[in-house]
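Heads up, one of the protein chains got dropped from this complex, but the rest are sitting where they should.
So, chain A:
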Amino acid sequence: MRPTEFAYHRAETIEHALALLAEHGEDGRPISGGQSLVPMMNLRLARPAHLVDVNHLDMARIEEDADTIRIGALVRHETYLTHPLIARHLPAMLEAVHWIGHPTIRRNGSIGGSLCHADPTAELAAMAVLHDARIVLASTGGRREVAAVDFLKGAYVTDVQPGELLVEVIFPKPTGPHVGTFDEVGERLGDFAIGSFGVRLEHDGTRVRRLATVCGGARMVPIRMTELEAGAAGQPLSALDPVAFGQKVTAMVSPSGDFRASAEYRRNLIGELASRTLQRARDQAMGMK
């Protein structure tokens, strides 16, 4: 199929883009890489009357300050694979990016587009939730920050209001030694996941300082296993039991079944992925790789 009619506007500055989005309100949509929006338009699931092309705006940088990594909305997925700030501060993200689509999609897709599309098992949405990222939304009325867990409201539903543009994603830096892992299973390499799990482990060499988790496929948005996170804090690294952890995750999640996988398969898959990602994180933290 092909898209319905729309008017095309090429934004030259962020202010220009915000003015266009304010003017067109509900009928306007920003487009960056188009790797999620254009399929939706081709299938006529999205029918924006005005498309605001933001690809030429100055939003493609990864920058750091004392406490945060700031990722511009137009940063393309493949950028993370070779970026030293990501390898140093967000290792789970480095693993997750390998699972996003295919090379051509990773070259063109942007973090702003992926988060605003909000597929339930999208890797970058999971990374935003895992790292307690804050989403920066701009409009002609100013800027606001939303926590990733509040930004993602449901399958393909976000907190973006008409006239708003996602301009930046702020990831807090870990404090002290840390490791991160991510794993997923899909039908085909590059397809959206049936289930996924990510772990971020801050430690002091012998004990867990802080455990963060993210689980994809259990609900319509990525979720944290906050109870298990709290239980791990302060424990010796050697006391982390990946098998028991996986079993607890299996017992706690209640995913739905669909044409790709039954609920039962998905529940057990998520538990197994939780076990594997925690084991790798623990072994890395203990210097066992």
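Heads up, the rule we're going with is that contacts are C-beta pairs under 8 Å (C-beta built on N, C-alpha and C of every residue); 3 or more make two chains touch, one makes a residue touch a chain; residues count from 1.
The rule we apply is simple: contacts and distances are computed from a predicted model.
The protein name that UniProt records for the chain not on display, among "Carbon-monoxide dehydrogenase small subunit", "Isopentenyl-diphosphate delta-isomerase", "Cytochrome b/b6 domain-containing protein" or "Twin-arginine translocation pathway signal protein", is "Carbon-monoxide dehydrogenase small subunit".
Of the candidate positions A:Val38, A:Ala60 or A:Ala147, contact with the hidden chain is made by A:Val38.
Only one residue in the set A:Thr104, A:Thr175, A:Ser238 or A:Ser262 touches the chain that does not appear here, and it is A:Thr104. Mapped onto chain A, contacts with the missing chain fall at residues 1-8, 31, 34-35, 38-39, 41-43, 51, 53, 55, 101-105, 107-108, 189-190.
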